[in-house]
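With one protein chain held back, the other chains of the complex are shown just where they sit.
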Amino acid sequence: MTRVGIVGATGYTGAELVRILCNHPDVELTILTSRQFAGMKFDSVYPSMTGVVDLVCEELSVDSVCDRSDVVFTALPHKLPMAIIPDIIKRGKKVVDLSADFRFKDATTYESFYQSHTAKDLLEKSVYGLCEIYFDRIRNAELIGAPGCYSTSVLLPLVPLLKSNLIDINTIVADSKSGVSGAGRTLSLTTHFCEANESFKAYKVAEHRHNPEMEAVLSLEAGAPVKITFVPHLVPMTRGILTTIYANLVQKTLPEDIQNCIASFYSGSPFIRICPGDKLPDTSNVRGTNYCDIGFKLDERNNRLILISAIDNLVKGAAGQAVQNMNIMLGLDETAGLKAVPFPV
Amino acid sequence: MTRVGIVGATGYTGAELVRILCNHPDVELTILTSRQFAGMKFDSVYPSMTGVVDLVCEELSVDSVCDRSDVVFTALPHKLPMAIIPDIIKRGKKVVDLSADFRFKDATTYESFYQSHTAKDLLEKSVYGLCEIYFDRIRNAELIGAPGCYSTSVLLPLVPLLKSNLIDINTIVADSKSGVSGAGRTLSLTTHFCEANESFKAYKVAEHRHNPEMEAVLSLEAGAPVKITFVPHLVPMTRGILTTIYANLVQKTLPEDIQNCIASFYSGSPFIRICPGDKLPDTSNVRGTNYCDIGFKLDERNNRLILISAIDNLVKGAAGQAVQNMNIMLGLDETAGLKAVPFPV
Amino acid sequence: MTRVGIVGATGYTGAELVRILCNHPDVELTILTSRQFAGMKFDSVYPSMTGVVDLVCEELSVDSVCDRSDVVFTALPHKLPMAIIPDIIKRGKKVVDLSADFRFKDATTYESFYQSHTAKDLLEKSVYGLCEIYFDRIRNAELIGAPGCYSTSVLLPLVPLLKSNLIDINTIVADSKSGVSGAGRTLSLTTHFCEANESFKAYKVAEHRHNPEMEAVLSLEAGAPVKITFVPHLVPMTRGILTTIYANLVQKTLPEDIQNCIASFYSGSPFIRICPGDKLPDTSNVRGTNYCDIGFKLDERNNRLILISAIDNLVKGAAGQAVQNMNIMLGLDETAGLKAVPFPV
Partner (left out) sequence: MTRVGIVGATGYTGAELVRILCNHPDVELTILTSRQFAGMKFDSVYPSMTGVVDLVCEELSVDSVCDRSDVVFTALPHKLPMAIIPDIIKRGKKVVDLSADFRFKDATTYESFYQSHTAKDLLEKSVYGLCEIYFDRIRNAELIGAPGCYSTSVLLPLVPLLKSNLIDINTIVADSKSGVSGAGRTLSLTTHFCEANESFKAYKVAEHRHNPEMEAVLSLEAGAPVKITFVPHLVPMTRGILTTIYANLVQKTLPEDIQNCIASFYSGSPFIRICPGDKLPDTSNVRGTNYCDIGFKLDERNNRLILISAIDNLVKGAAGQAVQNMNIMLGLDETAGLKAVPFPV
């Protein structure tokens, strides 16, 4: 059994890691840290976990974490991870970081959207944890910068088409819609029940921090600078992201060509499901699972492709993908611990 | 007091007409028809109306309707209105039709998306009831084809910019998100609580019937054929449409120019609210009201405009706009009966 | 026009007062105070009010409030009102307080559930603002202690039966279910969207502060000490309280007797609707309105009465009832400003 620690276990992403890992066949959860709830039993912070998880939340101590873990997940706000991960890596542990701190190869991009980077030498070493695209690099990685939830929902459908030069990279618009859990457990008026319920709105229009993250990957895969317009919206539901992507086709293309492009690219990927025929993704079909469902439609009159993806932002968009990264790094079955069957409703 | 009848009063649009008109200062509600609930008191179909409306639903009889009404609202599925409206018009009544039957000047467009038109001679006479754009024509109209809910949310923000030639008409994408009441009261799996709740999905992608309706108006106002990509989505909430529109600017344009273009166009329009500064529309701000809130953001890196509108699909998108049309036709204050103040939550 | 000020205008209750009063035919809203948002326009705190209310929130100054108001509503957490209301009353203003500070005749009851009372001499003067029961006293009042939302939903159905000695006062159980807006706009984990959504739970079981308030009134009306078991629950919706009351009948009683008892008691009350036949209350039927719907069922096998009421907690349970009190105090039509028609959905 691999011993696993979670740093920052009581936010929604951390708690979702606990949920997945406490049922993982090859893993033992050994240490949970939480600044806010140190000293409290995890199941008194999340009563749903009563009888399931018996750990007490601890103050963060890199020594304690390293003494008791082989793999460490860091589920903290950005800036905090880069302060501790260098020490954890030095102790020979594998790390999956869920913040933005290790997502960029290029420190200057990071620094222009976040703050100065204090562990730049690790950036070269770190691997962007988009499993279906960077599987081989992840296999040999020690440090994973796990993708943001929106980025995952935008990149997975787009990358195959970009690599096949099917779409015009100057015309890409991504219109994303996320459930409220994406905003985390921290209190805010935006996530107050009465303000979010029966409400639909856009936010951070064309200025969300996942934008440069997406563009870095898209540019790399397209072999040319890609600038997209990205607009996130807030949906009155707890989990799920649906992203609708619009892009012009470089030439007249048949639906079968699109279908084949995506399907062949993801032929060996257990978590990608291409919607058959006229079916389209629905966030409720992936809730609680690590699936990314992808569908599309051609607007032939405008020679425009409409590409749609659905993920659970807390699973494929965060904790599930992080565990998938760990599985790959450890040489385990990629789907270990991630076989949850979606609810019918 | 103007006597008003509603044909098809027990669907959501009909019932919303009842709600608005029973409180209208210049109007007396005299007759409600309903095929499904004929013979039942309206307040036993909608118990919320107990003590408010005391009418009994009747079988449709054009004679009864005409004998007791000066203005008739028809809130029926398309095809039914064109069978009865010619007779009502002949009797000298003013009619506001909420179906698609009288939205098109051009019968062939209608016929290619619906069925053959049996009252073509009325098409020339009918006026498309987008009040802020066609106010003058509505003033003299006898027959209004009231716009669809999605069309209203797409046209109101776009028309001023099209008329000012600020945007590239070949690049328009409209990504709409609607509450479930837009699907009406008829039962379906899509609108079953357990299927719609905690779910977000697209439907009728690039093939919704409001698409040709929008394009007819946009082309007219742009003075050139406009083809847009329109994708509607279903939001787990009851009321509201938020539409996010993407379009390239024909040249570098300042935010103030956009702001001024829209604001001056709608300077005399009591139901259009332009969001100030960095604020953006939210469906909850217009719920239960006839407002259309409009906001925008420039994606300067891509020289792309992001235009956002919010309406209540049952009010500004249907019953409220229909009443606004009636007010204009009758020479009443445009806002009569439509002064509902939105809920804080 | 009566000039009206609202102290504490930016909580949900205060904002609901603004919504109702800005459309009231006999009233002019002159001053809004808010500790948190002083200096900001009200419509930037509640963007839904853009174009509707043009006031700027002010710091509380009793002088300013009294200079510009004839009637003052205080929508503050308890303890704060009793510090300022004596001065406002001294200035000859009428006051409707929505906190618990002036709900009790008996200071010791108040003090055992809240804190020491600093304006005891006003308690005798103040009138408990349950309009349908204390109409005559309210007419001559200067100071109203407006009832709590739960209390309103429990007292209105129970009082007629208690006064008629139909039920056994030792067997009363009130099981209430409230929408989340009852918890106010203050942030808390309980009202975080992700925690409240898809969740149903009880809270403050048999220890809610509205319990003594209810019992004081019930005892008074029954002419004997009444102790009830009161359990509130939280419903994943924004507005509405449904209360289900259980009580043994003192003797075999026919449904008609119950019906007549309630109906005759409320024969002149425009906001009480008795559900006809087999119909029962539903919170959605009263949303946004000042109605209290009442229904019941006899469990004849157990000689037990099941009494159900539905109100909108922010209207009949707070701001609407407060305005109703003002109307009565000022000799206006009791329903002035409160004629909102409920939404069909």
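To keep things simple, chains are lettered A, B and C as they appear, and every chain counts its residues starting from 1.
Simple rule for what comes next: contacts are C-beta pairs under 8 Å (C-beta built on N, C-alpha and C of every residue); 3 or more make two chains touch, one makes a residue touch a chain.
On a predicted model such as this, the values are computed, not experimentally measured, just so you know.
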Per the touch definition above, residue among C:E59, C:E111, C:D136 or C:E198 touching the missing chain: C:E198
Among B:V4, B:I20, B:A100 or B:A196, residue touching the chain not depicted: B:A196
Of A:E58, A:E132, A:E198 or A:D299, the one touching the omitted chain in the full complex: A:E198
Chain C, residues in touch with the chain not shown (by the definition above): 170-171, 173, 175, 177, 179, 194-195, 197-203, 205-206, 227-229, 231, 233, 235-240, 242, 244, 246, 280-284, 287, 297-299, 301-302, 304, 306, 308, 310, 345
Missing-partner contacts on chain A, residue numbers: 12, 15-16, 18-19, 22-23, 44, 46-52, 181, 198, 238-239, 273, 275-276, 279, 282, 284-288, 291, 293, 314, 339-345
Positions on chain B contacted by the hidden chain, ascending: 12, 180-181, 185, 187-189, 191-194, 196-198, 236-238
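As a working rule, only the chains that are shown with their structure count from here on.
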Same or different residue numbers at the chain A/chain C copy interface, by half rule: same
Euclidean distance of C-alpha centroids - chain B vs chain C, Å: 37
Euclidean distance of C-alpha centroids - chain A vs chain C, Å: 46
Multi-partner residues of chain A (each touching 2 or more other chains): 194, 197-198, 236-238
